[in-house]
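These notes are about the structure you will find just below.
Only a part of the assembly is drawn; its chains keep their places, and the rest are absent.
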Amino acid sequence: MSRIDGRTPQQLRPVTIERGWSKHAEGSVLVSFGDTKVLCNASVTEGVPRWRKGSGEGWVTAEYAMLPRATNTRGDRESVKGRIGGRTHEISRLIGRSLRAVIDYKALGENTVVLDCDVLQADGGTRTAAITGAYVALADAITWAQHTRKLIKPSRKPLTGTVSAVSVGIVGGTPLLDLCYEEDVRADTDMNVVCTGDGRFVEIQGTAEAEPFARDELNTLLDLAAAGCTDLAELQRKALDETLER
Amino acid sequence: MSRIDGRTPQQLRPVTIERGWSKHAEGSVLVSFGDTKVLCNASVTEGVPRWRKGSGEGWVTAEYAMLPRATNTRGDRESVKGRIGGRTHEISRLIGRSLRAVIDYKALGENTVVLDCDVLQADGGTRTAAITGAYVALADAITWAQHTRKLIKPSRKPLTGTVSAVSVGIVGGTPLLDLCYEEDVRADTDMNVVCTGDGRFVEIQGTAEAEPFARDELNTLLDLAAAGCTDLAELQRKALDETLER
Amino acid sequence: MSRIDGRTPQQLRPVTIERGWSKHAEGSVLVSFGDTKVLCNASVTEGVPRWRKGSGEGWVTAEYAMLPRATNTRGDRESVKGRIGGRTHEISRLIGRSLRAVIDYKALGENTVVLDCDVLQADGGTRTAAITGAYVALADAITWAQHTRKLIKPSRKPLTGTVSAVSVGIVGGTPLLDLCYEEDVRADTDMNVVCTGDGRFVEIQGTAEAEPFARDELNTLLDLAAAGCTDLAELQRKALDETLER
């Protein structure tokens, strides 16, 4: 079966990871999964939130948002509405948890990294692109904190692994990897999976959009997702291998 | 291994489902999973939100909240803070999606059911208790709409199945069913699973709180959860078999 | 004249005061005035608000709210609306003032008690039930602070008296005690009276809903209310005489 954009069911969209996109942020990545483009900026500050002071441990958190016209029809700004919607809250929390899964708080020391993931253009999979890109921005920010700003000793390893994410779903009875928007709206089941580079799971969020799903369908989706995350981890590694000029 | 409260790893806490708790709501259930107590009130109104008008289809939604002293230390009211937190948003959305998975919108007709799930006392598993109780309140509300208020023809079947939910997690290396609060805070992995009465999945949300989890751990947790949901479905059936005096 | 529910004009509805309802709160009372049910949880914390620090004096405050389906038709949540309504503000302030009328701040020491009064089911008189139940929760919380947590010396007497409240009103020309909802909506004059156990007034709030009221009508209503409060004070005393197992 051929997909809308000609991919095979097991194929990711073209993924690009552009480091050093913004000149201000300590880590700045423009990630694209096909037409989905997310700007992931990592900001490092000395110190931690009040509830963590004196612990010797750091903190990592994330905020996700969409530009109003990132989507096909314009959405109202949450700043204008005066409140953040449930979906935004949910995804921000997911990104933060996913990144914290590979952080050694002690090694980070009392420093905070905030990951801002702003969707510039959306075509499905914005949260998984955000996690995948934010990991790279986080890695660059930690390198900066160790080597440029000397906040963390270079001998420490605040990152205990790598993390990436991908969506999977069942569309018209076929399990597919990395759904674009058109596939996403037609999916019976939609699942976002976050994996570490060594193939373990950080987060699984599966939702039956139409029909409930059976155990074997779940297993097929998890296989697809695990393979996709392995590919993404390789792309992250390659991107980080290149020299970043500041 | 014996648990804090003496249960076996595969054992639910004592579950009670008290129907007709409030005299005002069309469906009203006080559900308890051990010391977790959630009041689930279903409100039926004729008509649907604007974006659904004229479709001939109904709508089901949910709002979750905690009383400020449902927990061990008092939390500030979200009404006083002027905004709803991310956790509240997330759970409200989960409950709504879970119930909609067993709704036939056409059979419901242009009617709306709102499920208010207010946690009166919390001891872990509030969202899964809420889903399990809300299903029963929803069933009662639909019966009321069919037989008392004649909004829906008695021949229609707006409910396509039953739905219940339970938490599972790995604590100290052991997979456990239906975590109480003390177990929950010590869990490495925490998963909430929503199943239909026929054993299929509606929603899976698994999070690695500490260590990422491997595929076989995931499989064990899913087995535990599926069995727990089967038990809960049986308890729901029994509760609904009793006569409700209005 | 017989009332809707068969009471005489001078008769309270059946009143129950169930102590120790929640396992978390330092004082927890489920109070019912007929079908009106209010959960009153008292939370004790060491320390006082900033404006009172160093004074050696404590603080007592209250927050009142209604569950969305406590009433006959569902009301929107104030947390969802993002703002607290005037009625909620008004009643929260009334409960706080009423309880502070029997508090010796010096004897309380620099400790704070917050009374959360959440209406689970409403049938008129929610604010008077809340005050009556909150007093009992407050008494339990102070006992806890003295004997369990040793925040206050047992020899001190932070409570200078008892306090209870009842509504009165003129319905169809007849002055009635403790109006239920149906009576309340038909009342020409509606008054809430808060009394100490020794028969003095803490707060009087009388409103002409339809016709202004004359001085002799006012006097009759005050007589009714004072007698009702005396009965409530006796019920509070009896409830507190029982042993509370924690």
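Just so it is clear, A, B and C label the chains in written order, and each chain counts residues from 1 on its own.
To be clear about the criterion, contacts are C-beta pairs under 8 Å (C-beta built on N, C-alpha and C of every residue); 3 or more make two chains touch, one makes a residue touch a chain.
Keep in mind that this is a model prediction, so the values were computed, not measured.
The complex in this file is a homo-oligomer whose displayed part has 3 chains and whose full count of copies is 6.
The working rule: only the chains that are shown with their structure count from here on.
Copies chain B and chain C of the same chain sequence form an interface built mainly from equivalent positions, shared numbers / all numbers used being over half.
The distance from the centre of chain A to the centre of chain C, with each centre set as the mean of the Cα atoms, comes to 51 Å.
In this assembly, the C-alpha centroid of chain A lies 29 Å from the C-alpha centroid of chain B.
Remark: chain B and chain C have CA centroids separated by 33 Å (rounded to whole angstrom). Touching of two or more other chains is recorded for residues 83-84 of chain B. Interface of chain C with chain B (complex): residues 22-25, 28, 35, 39, 41, 43, 45, 63, 65, 67-74, 77-84, 88, 114, 116, 118, 120-122. Listed in rising order, the residues of chain B touching chain A in the complex are 83-87, 89-90, 92-93, 97, 101, 161, 191, 195-196, 198, 200-208, 211-215, 218, 222, 226.
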